[in-house]
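Moving on to chain A:
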Amino acid sequence: MTLWLIPFFPLIGFLLNGLFGKRLSKSVVNLIAIGSVAVSFLYVAALLFKLSPLTTAYSEHYFTWIQSGFLQIGFDLFVDRLTAVMLLIVTGVGLLIHIYSIGYMAHEGGYYRFFSYLNLFMFFMLLLVLSSNLLIMFVGWEGVGLCSYLLVGFYFTEDYATNAGNKAFIVNRIGDFGFSLGIFLTVITFKTLDFEKIAAGVANMPVETTAGVLTAITLLLFVGATGKSAQIPLYVWLPDAMAGPTPVSALIHAATMVTAGVYMIARVSFLYDHAPHAMNVVALIGLLTAVFAATIGVTQNDIKKVFAYSTVSQLGYMFLGVGVGAYSAGIFHLMTHAFFKALLFLGAGSIIHRLSGEQDLRHMGGLRKAMPITFYTLGVASLAISGFPGFSGFFSKDAILSAVYAHSPWMFWIGVFTAGLTAFYVFRAYFLAFFGNYRGHHHPHESPAVMTVPLIVLAVLAAGGGFINVPAWLSTVFPLAEHANASAMIISASFGILGIVIAWFLYVARPAMAESLKTAAGPLYTLIANKYYVDELYTGFIVKPLEGISRFVLWRGVDEGLIDGALVNGLGRTVRGWGGLLRRLQSGSIRNYAAWVFAGSLLVIVVLGLAGGFR
Partner candidate 1 sequence: MSFYIISLIKIAIVFAVFMTTLAYLQWVERKVLAHIQSRTGPLRVGPHGLMQPLADVFKLLTKEDLLPPYVNRFFYLLAPFIAVSLALISISIIPFGPEVTVFGYHTFMQISDVNVGILFILAIGAVSVYGVALAGWSSNNKYSLLGGLRSSAQMISYELPFTLVIVSPLLLANQLSFRGITDSQAGYYLGFIPRWNIFQMPFPQIFAFIIFMIAGFAETNRVPFDLPEAENELVAGFHTEYSSMKFACFFMSEYANMVTITCVATLLFLGGWHPLFPAPYSNWVATAVFVLAALMCFYHAAQPARKWDRITFPIFGIAFLVLAALFAIPLFQPVLVPAFWFLAKVGCLLFTYIWVRGTLPRFRYDQLMKFAWTFLFPCALINLLLTAFCVAIF
Partner candidate 2 sequence: MLPPVPLSWYLILSAILFALGVAGFLYRKSIITVFMSIELMLNAVNLSFVAFSYEYRRIDGHIYSFFVMVVAAAEAAVGLAIILTVFKNRGTLQIDEVDSMKL
């Protein structure tokens, strides 16, 4: 079995489409892009079937990549049960979204470009997942960031899209800076980057009761995770990233890439186990993000923005889960979230596609009749995210909340409140879109089968995904902690149902009441609707001062004055001056040159002879 083939197929797809796509017909581009992912998916399935039960990790060494002093980094890939889950999510959901994209992108320009980027993303994501050391993971990590940038800015003729792409990229730089610092610290501490060797090294170290090097490493790595997985304070890029095509939002900004942070923390859980303070930070940030984003989600009118904040919130949930030590619950939620959030986005995309790009909920309504398949599948997704009993979200969210309750009850209550909020805003969007009267100008009808079939498949997964017992499967990687708590289950489910009921009441039964509530809340509503002015704060306190420093100190002062003036031009002037003097020697007279050479060699002979080097 060769693991490198898994990311290799999408890479081939990328190269073929990227290099020759312009000259290929759409069907060939489709065949290459979807074929490569499909082959990869089937290969993953076959591989896992062959490797099962995979109780121990299976790794492959290809070559030594970097050899520098004590540091030896091999190009190694490996698979354990955690990787297996991620592989299936990435390739499976990725395949469905690829298929969906055929329909969604049918009339867009840059068709081959889109698919080659998607394939490249798949390659890097699989590399990230398969990597057996931090550095290759970082390569994949940066690679998916690059693809995210390229795809967010896919409509590069539009200012908002390029700005959103830039924002995503730059905000991620901050996180990646933390991540790379974490890697450096790991190298210094453990002299290696291999997960297995780090685990062996850390096993000999005590659990840190006060902040120590492990806490530093884990916190730095978590900074990376907050960037990639859109946590406070670096979440601001994700809502803007909705500027990209909707399949991208589904694949990258909901199902796979943004969960990389969670995956990374789960992957290096042995480090976090030894750094309880860092764990607390992770849990707190996760909880804070969850509730914070959920409140913003309540007030958004753009359907994709609603789901984007929902993603941020759900990612917060996952971090809450891993933060309290329930790694398997976090991964479980990661998986179910991948199903239902991808479905939500794809459903939203289906609506947007049919409404020619209309994203505002206020211009939708009553789409139930026109788009029945979208209506039902999106309903399944909404129920799943709300934690409605029996649906996938119920199980995963319950697993997290039970663990949180065991960790600290106050966090549990906030989490439950967030669950209620989640149900409320998701169903708000759902009701606004599908119920009531149509408020828009287009004439909607159902999307083609190439889009609806992935919806149906995902709906089945979102509904039944909870019955896949991921925590049990992961028990060889993470010890199975039994938190099952019936009361927690009931409480969270009832909060979810409450949220749905309130949404029904406000947006279907008494739509006028929502407006009066809005005016009643007044300044609070304004605050939340403007996303707590976080973007403005960042602009005022970070971006503007930085810009000022860059413009006046770095650009005018350092760059133009020092580097351009003193160094570059000064060097040039000096060299030119000396050259002007020395030029006179370069007379073009070969005999003079020969005389100089002769004089020089004579000098060498004399020096050697006098130095006694002649014997």
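The definition used in the following text is that a residue touches a chain if its C-beta (ideal position, glycine included) is under 8 Å from a C-beta of that chain, and two chains touch if they have at least 3 such contacts; residues count from 1.
A quick word on the picks: all candidates are chains of the complex that A comes from, given by their letters.
Every value quoted in this text rests on a predicted model; they were computed, and no experiment measured them.
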From 1 or 2, the one in contact with chain A within this complex: 2
Chain A residues within the candidate 2 interface of the complex: 587-591, 594-595, 598
